[in-house]
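Just dropping this structure here.
All protein chains but one are shown at their positions in the complex.
Now for chain A:
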Amino acid sequence: MPDTPHRPHPAAPLTEQPHSLAAPLTPAAPHPAEAGHAPAATHTATRRHVVQGLGTGAAALALGSVATAPAAQAATNPPAHPASPTQTDTPRFFSPAEFALLSAACERIFPADAQGPGAIALGVPHFIDGQMDTPWGRGELWYMQGPHRPDAPANLGYQLPYSPQQIYKVGLAGVIAWVQQTHQAAFETLAPEVQDSILTALEQNATQFDALPAATFFEQLRSDTIEGAFADPLHGGNRHMAGWLMMGFPGARGDYMDWVDRYDTPYPYGPVSIAGETADHG
């Protein structure tokens, strides 16, 4: 008797609540409060407010059309093909200057090399762009109430007032200005070795952008780059599962009954994605 009460069952529903406060018993009919996304109007207004508060109102104007997290949309209505090709050109959250810096920095963190494609070919910058318009990107999965104690010991965890969106807005603006000041150029136009030295300086917390330590920005960027390289392609990165092919991860196969005790034999099957894409090489 698995917990699938939405299936026709002679004895169901077994326990109707006696009053109107009860939430519905069947998971097939979720409570409205469980939908996970605010109505589009509220949601857009909230984000615009956040972005304007950071002094980048122009970027906000380009954002109004995104009402639902791409991930959630894809999960309920899987595309026949990975969504990435249609998203390649126009970032939704980042300005062109921000996106150019973001892309170049991701590529140095996860470069194209003998192991396989780099962050840009994997769609990582677009993945991060898409993640900005999710509950996580808006800071709805973090406790954001004050007072904030940014000087608390580091081992007690993140204490800044910034959501992920704000970390990127403040961090990218800061790096653009800092690199302009120190190198009189845009990051993405610099030689890879110079880009690496700048990223190393960020990693080692050589400066601060408003209240945002450079290292906090770098760690967010590094973490999100890894996620974009290896998350299921439905989130916009890991295009053609090339990240999984590099790692040797079979993706959403989810069944190793026939392989669990074939010890020390290379697993022969390529990855499969949630949308059903397959890759037979690697």
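As a working rule, contacts are C-beta pairs under 8 Å (C-beta built on N, C-alpha and C of every residue); 3 or more make two chains touch, one makes a residue touch a chain; residues count from 1.
Note that in this section contacts and distances are computed from a predicted model.
Choosing from "Transport permease protein", "Animal haem peroxidase", "GMC family oxidoreductase" or "DNA-binding protein", the protein name stored in UniProt for the chain missing from the display reads "GMC family oxidoreductase". Of the residues in chain A, those that touch the hidden partner chain are 1-6, 11-15, 17-19, 21-25, 27-28, 30-31, 33-34, 71, 75, 78, 108-111, 113-115, 134, 136, 139-145, 147, 149, 152-159, 196, 199, 203, 222-223, 225-227, 229-232, 234-235, 243-244, 246-257, 259-261, 263-267, 272, 274.
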